[in-house]
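Note sheet for the following structure.
With one protein chain removed, the remaining protein chains of the complex are shown where they sit.
Note that the chains are named A, B, C and D in the order they appear, and that numbering of residues resets to 1 at the start of each chain.
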Amino acid sequence: MWNTIVNSTPEIFWAGVKFTIPLTLISFVIGFVIAVGTALVRISRPKGNPVFAGLWEFLKLFLSFYVWLFRSTPLLVQLFIVFFGLPNVGIQFDAFTAGIITFSLNTGAYCSETVRGAILSIPESQWEAAYSIGMTYRQVLFRIVFPQALRVALPPLSNSFIGLVKDTSLASSITILEMFMVSQQIAAKNYEPLLMYSIVAVVYALFCTVLSIAQHYLEKYMSRYVQVTGE
Amino acid sequence: MWNTIVNSTPEIFWAGVKFTIPLTLISFVIGFVIAVGTALVRISRPKGNPVFAGLWEFLKLFLSFYVWLFRSTPLLVQLFIVFFGLPNVGIQFDAFTAGIITFSLNTGAYCSETVRGAILSIPESQWEAAYSIGMTYRQVLFRIVFPQALRVALPPLSNSFIGLVKDTSLASSITILEMFMVSQQIAAKNYEPLLMYSIVAVVYALFCTVLSIAQHYLEKYMSRYVQVTGE
Amino acid sequence: MIKLEHVDKQFADHHALNDINVEFPENETTVILGPSGAGKSTLLRSLNLLERPQSGIYQINDEKVDFAKELPTSQILRVRRKTGMVFQSWNLFPHLTILQNITEGPIHVLKQSKEQAEKVAVGLLQQVGLDGTQHRYPSQLSGGQQQRISICRALAMNPEYILFDEPTSALDPELEAQVLHVLLNLAQSKQSMVVVTHNMEFARRVATKIVFVEDGKVEFDGTPSEFFDHPTQRIHDFLNGMQF
Amino acid sequence: MIKLEHVDKQFADHHALNDINVEFPENETTVILGPSGAGKSTLLRSLNLLERPQSGIYQINDEKVDFAKELPTSQILRVRRKTGMVFQSWNLFPHLTILQNITEGPIHVLKQSKEQAEKVAVGLLQQVGLDGTQHRYPSQLSGGQQQRISICRALAMNPEYILFDEPTSALDPELEAQVLHVLLNLAQSKQSMVVVTHNMEFARRVATKIVFVEDGKVEFDGTPSEFFDHPTQRIHDFLNGMQF
Partner (left out) sequence: GKDSSSSKAKLDTPGTLTIGLEGTFAPYSYRDNGKLTGFEVDLGKAIAKKAGLKAKFVPTKWDSLIAGVGDNKFDIVLNDVTITKARQKHYDFSTPYIYSKTVLITKKDNTDIKNIEDIKGKKIAVGTGTDNAVQAEKYGAKTLSSSQFADTLALIQQGRAEGTLNSREALLDYLKDNPNADLKYKVVPSSKIQSAKIAALMSKDNPGLKKKVNKAIKELRADGTLEKLSNKYFTSNITEK
């Protein structure tokens, strides 16, 4: 058993470094941008000329649909459709790209709800105070509201991030040889799936623990201005 | 194609009603109870005699470990260890029980973080006001703090719930013939995995949409006492 | 009668109550005055055991509490049923209606029947001029109205003593006048009260006893006429500092 | 000079401003008085375009705004740079230090250099007696201190008009006195100000002009001496309602 562990761990770890980490990081960054964009459009109130306002309402409807669609269907099916289904209509991606696209859209849908809730939790008075010193919408958003909303959203966002680390194992079904699949291939010969899975679990735990620690410090930093009550 | 859809949909749907729904509902209810218990212990401050306080601190440590463990390792591995691993130390469950146990513990770990954050977001002054009319700790908790915390926690909790619906598909790896597996079995005969997956996705979407609607109304109900600002 | 003897409360870096010895008589209105940070709130909250001093004796009627010892939960609950608290920021329960806010304690702590508790609540709402609001939520009332509800919530528990911590400082002058009139009525009906306030007019007209606190110490303990008509240099300065 | 002509603001179920015609002169202190719900805040917020009336003309110096039309963003920003607002509940930015709260506008809106903005900020902090607090966060200051910071934040933008909405109503009397003294100094230095307040002493001593609003209409527009010394029956009732 000891031998098995020593031999296979580096291999599994390497698959993690090669696929799991880049898939997770890239997808989360893109997904976060999508989440923020989606949340912003969905809480906005269009104004100005009616044609523009109409188009905007349509965009909002479309984004609601997007969020519903990606929250309501299994990630595996989404991967399948992007990788195996879209070529039927002439859109073809290589596996890694298809993975990034799907994971980003999926994370984006979940996180957009979190971000939307967090932005709405910042009191209107903060917008007013910022407007009153002459800031533009963008300035208020990015300099005043966002930094505060992020603090509120951090725990659920980090849940999503940690979840994504593990969801990337589904990439094996679109021909990406990630950690989990590697461990199954090794288990096929040594007939120790339980042991192999435990090794994978340890490697995942390693990655997730790094994230948890990062979250802890980020949380602490973002709460630097919050007074803790006594007792 | 039309034939395939008509023939296989009832079968898939039935598997959903038989396994996906009960697995999800039972696990979420148990997981929620675990989450609340874990959150409560972790935010508590032990008092009274030092032996008791020491044991309590140990329990807190243990629960932190539990949350870390179940957030950091893949659900599939957890299922495997409970179903295939525990019999090695003499503990054996049938597949459905093993599924319920694992899904509950997994959801419990994620949701406990959500619940913990939500409870801490209720101002200390609510505790004081309730104490001042002579309420006990339990009364304050369940009559005053909880109903308010639940409102805050609802969107992330519903994310977890909707996520669980789809995570139950992993139950197939411990011999539970749930929706996804059924669709794979059919695909193994008709060689239309893409179509079968799409059907399964629609059934999932159906379940999730019901949940989303329930969430929407629950959110509305729980916010009945919150004034919405104008503009 | 409530009595404090040698009460000491030390925060991490601040000695908030320093050997406090003071009595709050029954059926009277004691007003606590003092500059910001003096320890007024800490003193008042100690009477309801929301704050736990490190040492000293606290006595309410026959019940004696030794702060130096661990307090059993049953004793804490007993003391809290004898004292009601009205907070500066009201602290109504936002998820309960006005009626539920008032009946929550009577039903779940005093175990009154729902009908009984609601009858009392409606009566109290009438007394403070707010009948008709019982099915609204706190967020649908103005500040002055919320403060009056929080007084009703305390009164519904029928406590022997009601403690008020700056009950009007978040209100505008009109609302302040309204709430102070409610307190005046209570005082006239011989309700035992302890009031922390900055309203000198109220202290002068309603108090039967004045306690002046500074730096965690009781610097004055006597009648309003002594306080206002023959102030020491320090009290004189204090009264002046509040003028614009 | 700021001038409003025929300004009307209708909320869903309430006519908050009803044909308002009023001027706010330069270098003077105009005090707006009126009962709760009269429309004072709505009026003040309209001057900063935080509230958008449905019709009427608003003029600030040479800039004319027709409320009936869609306002271009550039015009909104221009008007807001001429007016600073101090809110009743301060609304400091909790995630920024005191210094950053004050320099945020000068740096990112006025595009001043960081050094320049900080120099000005430190000077302002000195003026209000709060130097040494610049690296704290708002949550680490008392209410009166936070309110003075929010005045500094408005002043740092060097606006022509500063609008105050009940700047002291959440403060206790000592802190209120402190903040009112800051306003007094501003008034004496000929800063143009519009102040909604309930402090009659302040209105009497500092205002050069008084506007009394009720039910969304301007019921009085004149000098303090006219207002206080020869009140109409309605104003007399109003002043009395505020006494305890």
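The criterion applied here is as follows: a contact is a pair of C-beta atoms (placed from the backbone, for glycine too) under 8 Å apart; a residue touches a chain by one contact, two chains touch by 3 or more.
Everything numeric in this text was worked out from a predicted model, so none of it was measured.
Set against the missing chain, the residues A:78, A:102 or A:172 yield one that touches it, A:172. Although one chain is hidden here, its contacts on chain B can still be listed: residues 84, 87, 92, 94, 172-173, 175, 177, 181, 184-185, 187-189, 191, 193-194, 197. Those residues of chain A that touch the chain absent from the view are 7, 11, 80, 83-84, 87-88, 172-175, 177, 181-182, 184-193.
Basically, only the chains that are shown with their structure count from here on.
Spacing of chain B relative to chain C, judged by their CA centroids, is 44 angstrom. Chain centres here are Cα averages; for chain B and chain D they lie 50 Å apart. The residues of chain B lying in touch with chain A in their complex are 68-69, 71-78, 80-81, 84-85, 88, 110, 113-114, 117, 124, 155-156, 159, 162-163, 166, 169, 180, 193-194, 197-198, 200-201, 204-205, 208-209, 212, 229, 231.
Of all residues in chain D, only 48, 50, 70, 73, 77, 80-81, 83-85, 87, 89, 91-96, 104-105, 108-110, 137-140, 153-154, 157 touch chain A in the complex they form.
Across the interface of their complex, chain C is touched by residues 35-36, 142, 166, 169-170, 172-177, 180-181, 198-199, 201-202, 205, 241-244 of chain D.
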